[in-house]
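Every protein chain but one is kept in place in this view of the complex.
On to chain A.
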Amino acid sequence: MAGYKPVAIQAYPVLGEKITQDTLYWNNYKTPVQIKEFGAVSKVDFSLQPPYNYAVTASSRIHIYGRYSQEPIKTFSRFKDTAYCATFRQDGKLLVAGSEDGGIQLFDISGRAPLRQFEGHTKAVHTVDFTADKYHVVSGADDYTVKLWDIPNSKEILTFKEHSDYVRCGCASKLNPDLFVTGSYDHTVKMFDARTNQSVISVEHGQPVESVLLFPSGGLLVSAGGRYIKVWDMLKGGQLLVSLKNHHKTVTCLCLSSSGQRLLSGSLDRKVKVYSTSSYKVVHSFDYAASILSLALAHEDETIVVGMTNGILSVKHRKSEAKKDSLPRRRRPAYRTFIKGKNYMKQQDDILINRPSKKHLELYDRDLKNFRISKALDRVLEPSCAIKTPEITVSIIKELNRRGVLANALAGRDEKEISRVLNFLIRNLSQPRFAPVLINAAEIIIDIYLPVIGQSPVVDKKFLLLQGLVEKEIDYQRELLETLGMMDMLFATMTSKESPSLLQHNASDGFLENKKIES
């Protein structure tokens, strides 16, 4: 025969953000650590080598922070003017930075004075990067040029003068030592090949380009400028793959997650958005206090560092995996009980019969199955259930009402138990989704406990609280009705067909119900 059917717990649509595996992943960070810098943080860069320190460029200084340190472990401050774009080499031993005066300085992480200085740009150098072979540096400057430098003899190898406006961003390919990409305020992104003396691919972004990013494979290029993020297929000669417009201010920085599956973008609208790189849909977004200028992710997405215009550096660390077995473990049966019969070979005529899978019932279901109604109600009124999942409590109350035993379950309670019920009512009565069930329960409680009212000050206080709540709700509904009347008047003057009748029904129903309970 059919088994016991568990109580159907009414599922309500979750308002606001949908919970997906992405939201879970990206929400699993601790509260951010705020570090105050001297000026707007224009660049954050993580070293690719352990211990994954990061360089922060702000004003005329470059600070190197350890992953979990709040104080810089090292500072480079030998800049006469604003420094830009401090970038680690792949091996994490060298650091290069441009500056406002047109110079490029190369530092050893362990040293203090610059190892090399590349002079040649006439205006501010906003972007520098190491090429894949580690021996060259690419730079772009406000004098519209892009230069390639040789580190060992600190000489300029090549100069590209193809851009017609400031070059503000660039990125070298991780695979090919000769390829690099620069984006400029002339709305173009150009890919240069050091072997050919000229750009090989040029794409039109449409807005001044603020940031470019090459995928690890080198096949896809992402450019950000204006409100747009555009993805280009480089293997098809720079064909536009997708254009994203999810920010409502200029996008300033781009970053890939460690798996390469998610793309992050920061913008002046104070948001960081996370995109799936397969569907290019926004899967998550973060809010920050100020406009974002720079963004970086540590190895394995362990840390998110965001630099903002107000000089605040926000550092978020991933929560460590919670240690679950803090409770002393129950003694389990010995290992041999589990392997019992496992080595039995199936004979030819044997018929294998699997043990029927045992259906797991919730505790309240087990109580209901055995008609222990008060116990079931007690169980769902436990604070752990009543606060976290009020819908379960309400569903059980509804089920008891359906079985016609709600009054029996509510009767015969002492002061502590009844105040627990009343607490739950006070907390949830005004919620429209629970109201029909709970108003009925409240009526029953009032009927049952009317004769003993006045015996317990605690319970009386709760009743008064409930009364106040109901009165407030009635006032609220009345006001809503008035508003609705006004709106109806306005709508009547217009020819629009849309009528707010649905809203009206809700409001009037709630009003009637509340009136009833009052009486």
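As a working rule, a residue touches a chain if its C-beta (ideal position, glycine included) is under 8 Å from a C-beta of that chain, and two chains touch if they have at least 3 such contacts; residues count from 1.
Keep in mind that, in the parts below, contacts and distances are computed from a predicted model.
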Missing chain's UniProt protein name, "Kinetochore component CENP-S-domain-containing protein", "WD repeat-containing protein 75", "Neutral alpha-glucosidase AB" or "Integrator complex subunit 9"? "WD repeat-containing protein 75"
One chain isn't shown here. Among A:80, A:112, A:402 or A:472, which residue touches it? A:402
Where A:51, A:219 or A:436 are the choices, the one touching the absent chain is A:436
Who touches the missing chain here, A:5, A:36, A:336 or A:359? A:5
Given A:80, A:112 or A:281, the residue that touches the chain left out of view is A:281
Applying the definition given at the start, please give the residues of chain A touching the unseen chain. 1-8, 10-11, 20-21, 276, 278-279, 281, 283, 368-369, 399, 401-404, 436, 440, 501-502, 505, 509, 512-513, 516
